[in-house]
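For this view, one protein chain was removed and the others were kept in their places.
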Amino acid sequence: MNEYLLKGLLFIFIFYISFVVLAKNNFRFIYWLSVCYSGFGLLCSLSFLLSGQSSQSISFPLGLPTTGAHFKIDALASFFLLIVNLGSFVSSFYGIGYGSHTSEQSRTLPFYIIFLGSMNMVLLAADAFSFLFFWELMSLSSWALVMSSHQHKETAEAGFIYILMASLGTFALLFALSLIAAPSKSYCFDQMGKVSMDGKLASLIFLLALLGAGSKAGLIPLHVWLPKAHPAAPSHVSALMSGVMTKVAVYGFIRIVFELLPSQEKWWSILILIIAGISTVVGVLYALMQHDIKRLLAYHTIENIGIVFIGIGLSMAFKIYGMTAASALAMTAALFHALNHSIFKNLLFLGSGAIQSATDQRDMEKLGGLILNMPHTAFTFLIGSVAISALPPLNGFVSEWLLMQSILQSPQLPSWGMKFLVPSVGAFLALSAALAASCFIKVYGITFLGRPRSMQSTVASETDRWSVLAMYALAFLCIIFGIFPRLVIHLLGPVVRAIAATHYFPLSAKSFFMPLSLVVDQNAYNGFVLVLLLGIFLFFILISVKWLSSNQFRRTPIWDCGYPEKSPDCQYTANSFAQPIRKVFGPFLFATKEKVVCSEPWYPKAAKMIVKLHDQIWEYLYKPVAMAIDRISEKINFLQFLTVRRYLVLVFLTLVSLLGCLAFLL
Amino acid sequence: MNHNLYFDITHMLAGSMLLVSFVLLYQDRMFSLLNVYTVHALVLVAAAAWQGFVQQAPHLYATAVIALVFKAIAIPLTLRWLIVKLAIHREIEKVVGSGISVIAGFFLTALSITVMMKASGGTDPMTREDLSFALAVVLIGLLMMAGRRNAISQVVGFMSMENGLILAAVGAKGMPLVVEISVAFSVLVALIVIGIFLFRIRERFDVVDIRGLEKSGGER
Amino acid sequence: MIKNLVFQCFDAFFLLALSPLVIGIIRKTKARFLLKQGPSLLQPYYDLMKLFRKEVTLPDSASWLFKATPYVVFTFSWLAASLVPTFSTNLLFSKTADLIAIVALLGTARFFLSLAALDAGTSFGGLGSSRESLIASLAEPAMIMIIFTIALVAKSTDLSAISTFMISGQAGLRVSLWLALASLVLVAIAENGRIPVDNPATHLELTMIHEAMILEYSGKYLALLEVASQLKIVLYLSLVAAVFFPFGMSTMGSGISSFFIGLFTYIAKIGLGASMLGFFEILVAKMRLFKIPNFLGAAFMLALLATVLLFVSRSL
Partner (left out) sequence: MYLKAILLFPLIGILLLSLIRSYRISSFLNTLFSFLSFASSLLLLVKRESAGLFFVVDELNIVFILLTNFVGFTTALFSQHYIAHEIKTGHISAVSLRFYHGMYQSLLFGMNLALCSNNIGLMWVAIEIATLSTVLMVGIYRTAEALEASWKYFILGGVGIALALFGTFLFYISARPAIGEGLSAMAWTNLLSHASNLDTSLLNIAFVFILLGYGTKAGLFPLHAWLPDAHAEGPTPISAVLSGLLLNVALYAILRFKMLLAANPHALQAGPLLMSMGLASVLFAALMLYKRRDIKRLFAYSSIEHMGIIAFAFGIGGALANFAGLLHMSMHSLTKSAIFFAIGYISQIKRTQKIADLSGLTASHPVLGWGLVFGVLAIAGLPPMGVFMSEFLVLSSAFAKAPLLAALLACGLIIAFGALLLKLVQVAFGEPKGTSTVVPSLYLPMLSHFLLILIAGIYIPPHVVEWFKHTSLLLK
């Protein structure tokens, strides 16, 4: 039955792409269409995961000659299909309303369609050519979406860096895949990688895959494009790029490294863990320094991708040392977190989109007090913030808890390096979680709470009902997956079994709801009971407070320790909120320069504080390359302006040297 | 007559042609350059005719005639006429001095000989010698084009290159006529086109000098 | 089953009743060592009563979050505290959340409190919550390393299991446990905003952290927040007790007598801990805000050292 589903998915894809022509300005139609499309994809993936069947594959005489285009749906693909289509379903739904706020529909709609379709197809592709084809198509369409607001200078720059990094990644993947394909003379995933290869070659392939997938997922130091490109797109697209497309990259990495490579080397997992750990902490620190909501969210994507990769790295390490159960646990955590992140990152981006369309402001310093004008957005955004800060009882915490538990498995690892590395990665994880919490205190507190800092945020009004509905749906998922993590664990079952050869949480018919608790060794977390208890306690408190306290209250002007200040500019700003952390981490990470400019006492003016942050990775890794290319092209440019005679000299010298080679070498 | 004599004469002709191209390298006045070029062409004519005689190949006589008419007579005359008409000043501006260019010419000759000697083991020594000289002439012609600033002298260099080619062609036994014709044809066309060019250029610039041509230098 | 339920409920309410007393003890000790009379041990109870009676004044820029927060903070802290085994290891809901989850529950409470501090839109609120979040983020890794050490020793992060293990004495006297204890104490001081990290007794702009956050609160809301912070102190005290000094706790299948023994030993431990905290607080002075990273860094280093030593001793 899944075969039909797969076929349906493909044919509907083609049918759907063919709507590009209709996508003139009729955005509601297109977004409804996308809703249906991704809804169908959702159905397919769910039915596949639940029915737990073996993989289904079909092939067409398209694409690469003599190889043809192969498509395959298996557990891994279908789980990521779930992530993709969940995200696109909600975003398209949001788009139905959001579309009316955006201009130049014709620049977004066709590419939106292609973007959704190509993401699905990347997951289904089962040969190197179609995989890279749709991979690159995905980058291309998202680039076009980024360029949709093409008048802005920084958009052009963002798009430029984005597409360059994307094609760099594609080349890396192409390199990796052709190295895998070379011995087994076939580009089809089923035949690839079955022949065993020596460690060096495998390591090269691994590094290339890490480069390719990492540059799309935004692992540090390949992240530079991400915080520029994601915010530039329309918000529901940023949501897709940040929440979903990065997961496609994760999929690609897992597919290549765990499936196409016959065996893994020991040091790979160490490399992954180090990079991922750095990404988590540095990503969130970058985010803390940002005051543009969407850019901040983009930086958080880097952090969360880091968390996912920590899980993957752990799983690989355990797998190498034969601890299959622990490997399964780590992989469960990673995939669970991937799903969670796609949910709450979508939610937060949609929220920021709502804010932007209400106030057309992305700078937090100009916002504030929105909780009064936009109650629904505020509430859902709060849920999202709590979830992304990995706080109980929401879903973000569950996956990080699982990750912590799998970190606790590490002492059984025989290698000493791992023994010491993994706990410190755990410390990094904790640090990043805490920093994320403070970052979202900043975001929420400055944006929604306090007093309005600008006219727009004073007069802002709640966004349209489609968007609100979409955000509520995601918030609901955050809560549900927090309370009933088993739902996701159950879906993850076949996937994890496919990758890690076993499944940590025993699957049985009744394990769907009972026991609700996740038990690792003898450590348990039971979201459901926790929420129950919280409810009971809260109820008790409400009753007793009502009973023993005076319920009269009045509104007063703020007290503020005796000297309140009327002007909203005297509130704490995002910048000042981040100041202590900047002071602690800034110097060695951003080489921060802080300067306070005071006016002379006899001529009082407002004092100014200037803060300079340097993105050191950009300055020391990317800038030199750009400079070098520029310098070289400057240097050799004279070759355009030579006289004919000098060109003749060139020809002459070439001829003579070639003849010389013939004379003296051969 | 014995085979040695054939061989010696062929060798002599080819060698003298090489010598003449050295002389070409050495010139620094327009008219003398054209004179020397005429000699060059005449030597070629002789070589072609001799080959025709040796190979009993009548079409080589034709080649000789073509060469005589076009290379030895038509082209030098036209060029003289051009020089007079366009009032090109008679000095040849060189990039590298005669001495150095002559030394370079020696090196090129050595190179071509080494290349050809280690090559063509199968072919008879006669064509091999011929080829090595021809190659040397071609290379020297190229050197001349690369080493002179005036359009005219570059054209002459180009022509001497063509001569070298034909020398190679006539040296090769049984080379079909189609090739010579094509060479003559191409040279003719080349001359015409150059003429057109010089005229057009004359319309716009004062001197026929590539520097004048290239003051705009491509990119704008 | 029933007994565990009874224990659990009793535990919850017992802690609720106990927590103001702990503050009383701390204050009393401090006063005594400063050769003062000091308020009575029950003073905190009176304060709370008074606060509950008083009318609430809400800043006019405050939103629903401002009103909801005290309840949320209180509930989370209370639940967290009552999930820590105090006098008995067999509580009904000990399987609900392990140590990591308990710490995270406190994190949620902090999250909402910091938000509420920003809600009124004052400069002090922001100051408080930003400093609080700095301390929290620095304390988190240390806490995780401590948990890691304990889990390595006891092979679990589930508190009941840990204390059962500790009672059984298989742990022995490990140096890493002592390091972990020291680190835990430092973290606890930072988390609870005691001297030298924060001074709960002052309203001086430069030094305020926790007080700055609850500056706009009054009446019952303030009372709830006060109780919450007291519960937090009790939580950490009983955490130390349950992990490092578990003697006297009533374990599985032990009779009613052991229950009382456990109760009294627990009270004794808490009282001792509180007075030691008070004594410690008069010895040191409040430190500058940007010394705090070093303070917590020390905690982290101790915990890391504990883990490393554990590996080493394991390998021996």
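So that you can tell them apart, the chains are marked A, B and C in the order they are listed, and the count of residues begins at 1 in each.
FYI, contacts are C-beta pairs under 8 Å (C-beta built on N, C-alpha and C of every residue); 3 or more make two chains touch, one makes a residue touch a chain.
Bear in mind the structure is a predicted one, so any value in this text is a computation, not a measurement.
J.: List the neighbours, among the chains on screen, of the chain that has been left out.
T.: Taking every chain of the complex into account, the missing one touches A, B.
J.: Tell me which residue among A:58, A:325 or A:662 touches the hidden chain in the full complex.
T.: Among A:58, A:325 or A:662, only A:662 touches the chain that is not shown.
J.: Sort through A:35, A:90 or A:132 and give me the one touching the missing partner chain.
T.: That would be A:132, which touches the missing chain.
J.: Which of these, A:29, A:160, A:267 or A:476, touches the one chain of the complex that we don't see?
T.: Answer from the full complex: A:160 touches the omitted chain.
J.: Which chain B residues would touch the chain omitted from the figure, given the whole complex?
T.: Residues 115-116, 118-123, 127, 131, 134-135, 138, 141-142, 145, 154, 158, 161-162, 164-165, 168-169, 172-176, 178-179, 182-183, 185-186, 189-190, 193-194, 197, 200-201, 204, 210, 213-214, 216, 218-220 of chain B touch the chain absent from view.
J.: Tell me, which residues in chain A touch the chain that this view leaves out?
T.: Here the touching residues of chain A are 61-66, 128-129, 132-134, 136-137, 140, 147, 150-151, 156, 159-160, 163-164, 167-168, 171, 174-175, 177-179, 181-182, 187, 629-630, 632-634, 636-637, 639-640, 642, 644, 647-648, 650-651, 653-655, 658-659, 662, 666.
Everything that follows uses one rule, which is that only the chains that are shown with their structure count from here on.
J.: Is the chain-to-chain touch network here best called a line, a ring, a star, complete, or other?
T.: Graph shape, chains as nodes and touching pairs as edges: a line.
J.: Grab the C-alpha centre of each chain and report whichever is closest to the global C-alpha centre.
T.: A
J.: I want to compare two interfaces, A-C and A-B. Which one has more contacting C-beta pairs?
T.: Per the contact counts, A-C leads.
J.: Look at all chain centres (mean of CA atoms) and spot the one farthest from the centre of chain A.
T.: The chain farthest from chain A, judged by C-alpha centres, is B.
J.: Give, as an integer number of Å, the spacing between the C-alpha centres of chain C and chain B.
T.: About 100 Å, centre to centre.
J.: At what distance in angstrom does the C-alpha mean of chain C lie from that of chain A?
T.: Each chain reduced to its C-alpha mean, chain A and chain C end up 35 Å apart.
J.: Could you put a whole-Å number on the gap between the CA centroids of chain A and chain B?
T.: From the centre of chain A to the centre of chain B is 69 Å.
J.: Residues of chain C touching 2+ other chains?
T.: In chain C, nothing touches at least two other chains.
J.: At least two other chains touched by the same residue of chain A: list those residues.
T.: In chain A, nothing touches at least two other chains.
J.: Going by the contact rule set out above, which residues of chain A touch chain B in the complex?
T.: Those in contact with chain B are residues 640-641, 643-645, 648-649, 651-652, 655-656, 659-660, 662-664, 666.
J.: Residue numbers of chain A touching chain C in their complex, please.
T.: Within the complex, chain A contacts chain C at residues 368-369, 371-372, 382, 386, 389-392, 397, 401, 404-405, 407-408, 411, 416, 419-420, 423-424, 426-431, 433-435, 437-438, 440-442, 444-446, 449-451, 517, 519, 521-526, 529-530, 533-534, 537-538, 541-542, 545, 548-550, 552-561, 564-565, 568, 570-573, 576-581, 583-584.
J.: Touching chain A in the complex: which residues of chain B?
T.: 95, 108, 111-112, 114-115, 118, 139, 142-143, 145-146, 148-149, 154, 210-211, 213-214, 217-219
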